[in-house]
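For this depiction, one protein chain was excluded, whereas all remaining protein chains were kept in their positions.
Going in written order, the chains are labelled A and B, and every chain counts its residues from 1.
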Amino acid sequence: MREFDYRRADDVSGAVALLDADPDARYLGGGTNLVDLMKNGVERPARLVDVRALPLDRIEPADGGGLRIGATVTNSDLAAHPGIRRNYPALTEAVLAGASGQLRNMATVGGNLLQRTRCGYFTDVTKPCNKRAPGSGCPAVEGEHRNHAVLGASDHCVAVHPSDMGVALTAFDAVVSYETADGPGELPLADFYLPVGDTPHRETALPPGALITHVTLPPAPVAARSRYRKVRERASYAFAIGSVAAALDVSGGVVREARLALGAVASRPWRAHAAERVLNGAPATAEYFAAAADAELAAARPLPDNGYKVTLMRNLVVAVLSELAEEAAR
Amino acid sequence: MAPSTSSSVTLNINGEKHTLSVDHRTTLLDALRERLDLTGTKKGCDQGQCGACTVLVDGRRTVSCLQLAVASDEREITTVEGLADGDLLHPVQQAFLDLDGFQCGYCTPGQICSAVAVIEEHAAGWPSAATGDVRPEAGPPPLTPEEIRERMSGNLCRCGAYVQIVEAVARAAAENRSETEEAAA
Partner (left out) sequence: MTTATTGATTTGAVGTAHTRVEGRDKVTGAARYAGEIPFADLAHGWLVLSTVARGRILSVDTGPVLGMPGVLTVLHHGNAPRLDIDYIGMLGVPPDPTAAVFQNDRVPYAGWPVALVVAETSEQAREAAERLVVTYEQEPHDVALSGDRPDAYAADGHMPAVTEKGDLEAGFAACAHVVDAEYTTPEEHHGMMEPHAATALWDGGRLEVVDSNQGTTWVADELARMFSLDPSAVRVRSDHVGGGFGSKGVRVHQVSAVMAATELQRPVRVVLTRRQMFTLTGYRSPTVQRVRLGAGPDGRLRALEHRSLNQTSTVWEFVEPSAGVARSLYDADAHRTENKVVRLDVPSPAWMRAPGEAPGSFALECALDELAEKCGVDPVELRLRNDPERGPVSGLPFGSRNLAACFREGARRFGWAGRDPRPGVRRDGRWLLGTGTAAASFPASAMPSTAAVTAEPDGTFTVRISAADIGTGARTALTLVAADALRVPTDRVRVHIGDSDFGPAMIAGGSAGTRSWAWAVTAAAEELRERLVPGGTVPPEGLTVRSDTTAAIAALTQKERLSYGAQFAEVAVDVTTGEVRVRRMLGIFAAGRIVNPLTARGQLVGGMTWGISMALHEEAVRDRVSGGLYGADLAGYHVATHADVPTVEADWVDDPDPDDPVGIKGIGEVGIVGAAAAVANAVWHATGVRHRDLPIRPDRVLRAGGTGV
C-alpha cells in the first residue's frame, strides 16, 4: 500500500472539491472493499476523501412517493429500516444475504453499488486482468470461471458484479443521484453500469469525480410482495453463485405486474426484462414462470464450467415466483 | 493544504483517550495491536474475511482490519479488553469460558465482541437472513440457534467450536433477556 493523503469532508460540495476529479484519488466510505483492494495492491490511490461524516446517512420519503436513501446509510440501517422492510422486503433480504453483520455495519449504499468484482484474477495483481490492467488479457475464459458471467459478458471480461443489494435495487428501478463540480446529476440504475464490451475497466456512467449522494426508490406497490433468494457455496458469508430478486402482483391467477432481476450472472445486476414481458398478463403458473426464465436465459452464453448457472437461474426464478404466487393466492 | 501521509488522531478505547500520530495506512487493528499494545484484538486474515478483528465502533461491531485508524478519530471503540467489569467477566465471556466456546482462542475475542453486538442487534429488532418474514408486522424473530448461527457467520472458527459458541451466545442472550425483564418489572 503506497502512502496517501487523507482528508475528511464535512459537506458534499467540499468532498467533491477535495477529490478534484483526480484519477489518483478515491472517496472512502465504509472501506470494506477499497481498503482491501489497497492492501492487495489493486487500488493505489494517492489521496482518500473520507465521506462517512457527510449528512447523507438518512432514509427519507422521496418527492412523489418512494424512499430516498442517503449514500452513506449503512447496509445494516438500510436492512433494518421499517419502511424498506414493509414496502421493499426483497431489498432487506438482499442486504441481509450479503457479507456479515460486521461488514454490513460498515458498508454504505453508495459504496455497495461501486464495489468491484471478486474475480480471483482481478484481485490478484500477479495475474493478468483486463479490468485491472487494460490489455493484459482475461485468463478466466481459459482458466477458472465457475462463478463467472453467463449474460452480457465479452471476450475481454467475464467477471460478475458481487452485489446482492444492487440486484434488488435494479428490480425496483432505483435512481442514483450524484454530485460533481459542475452540479448534480441522476442516473437510473439501468443506465448506471456500462456494458462490458472491450472496456471492462470502465464500469459506471458516473462522470469523473462524481460522488453518489442518494439512491431513490420510486414508489412500487408491487414491491410489497417481493423476495430475494441467494444461492452460494456455503450457507452464509459468501458471494452468490446465483440470486434472484422478484416481485409479483397477482390477481385472479394472472400476473398484473412482475419485477425480476438476477445476480451473479453478469457484470452488473441483471434486470430480466425479457422474462418480465412474458410474465406480465400471463397466468401465474410454474409453466409460465419457466417460460419467462427461458426467455431471459436464451441469451446466456455459458463457458465450459459455468453452464450450471443457466439451470440454477431457471430453477431459482421458477421457485421464487411460485412462492410469491402461492403467497398471493393465500 | 499540502498532502500529508500521517495524522494525529484521538481514539477513545474502552473509555480511555489515546492520542497518537498514525501513518494513514495504519488500520485500526494495527493501531490497537502495534501501537497501543492492545493485542486482544486478533489479525486472522487482514481482509475482512474472518471476523477475528471484530471490535465495537460507536457500539456497532466492525472489522477493525478494514477500518483505517485515521478514520477512527474521536470514535468510541470497545475491544475485548473492555468488556469485563474488573474481575467480573461479561456474561458472554463467562458463557464462552463455562461452555468451552473456543479451542485455540484466536478467533475468540472477535466471536465474543460479535456476540455482544448480536444480542443487542436482536434486542433492537433487527432481522437477519435466517428470519422468515422480515416485514415489521411480523414482529421480532425469536433468537433461535438458527438465528444465532446466521448472525454469527461473519466469525470463522477453524477449530470448529461453533456448536459450543452457539450454546454460549444463547445462554448469554437468555441472561440478558431475564435481566432486561427484571429491570422492567
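Just so it is clear, a contact is a pair of C-beta atoms (placed from the backbone, for glycine too) under 8 Å apart; a residue touches a chain by one contact, two chains touch by 3 or more.
As the structure is a prediction and not an experimental result, all values here were calculated from the model.
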Absent-chain contact - pick from B:I13, B:L28, B:L56 or B:C107 | B:C107
In the complete assembly, which of A:L96, A:V109 or A:V231 touches the absent chain?
-> A:V231
Identify the residue among B:K42, B:R60, B:H122 or B:R171 that touches the chain left out of the display.
-> B:K42
Can you list, in ascending order, the subunit B residues touching the missing chain?
-> 23, 25-26, 30, 33-34, 37-47, 49-50, 52, 79-81, 83-84, 89, 93-94, 96-98, 100, 102-109, 112, 130, 145, 148-150, 152-153, 155-166
When the complex is taken as a whole, what residues of subunit A touch the one chain not shown?
-> 1-3, 41, 118, 120-121, 123-124, 126-127, 139, 142-144, 146, 231-239, 241-242, 305-306, 308, 311-312, 315-316, 319
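Just so it is clear, only the chains that are shown with their structure count from here on.
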Report the residues of subunit A in contact with subunit B in the complex, numbered from low to high.
-> 1, 3-8, 28, 30-32, 35-36, 39-40, 46-48, 50, 52, 76, 79-80, 82, 85-86, 89, 92-93, 96-97, 99-103, 105-106, 235-237
Taking the complex as given, what residues does subunit B use to touch subunit A?
-> 1, 3-5, 7, 23-25, 27, 46-48, 51, 54, 60-63, 66-68, 70-71, 73, 114, 117-118, 121, 124-129, 131, 134-137, 149-151, 153-156
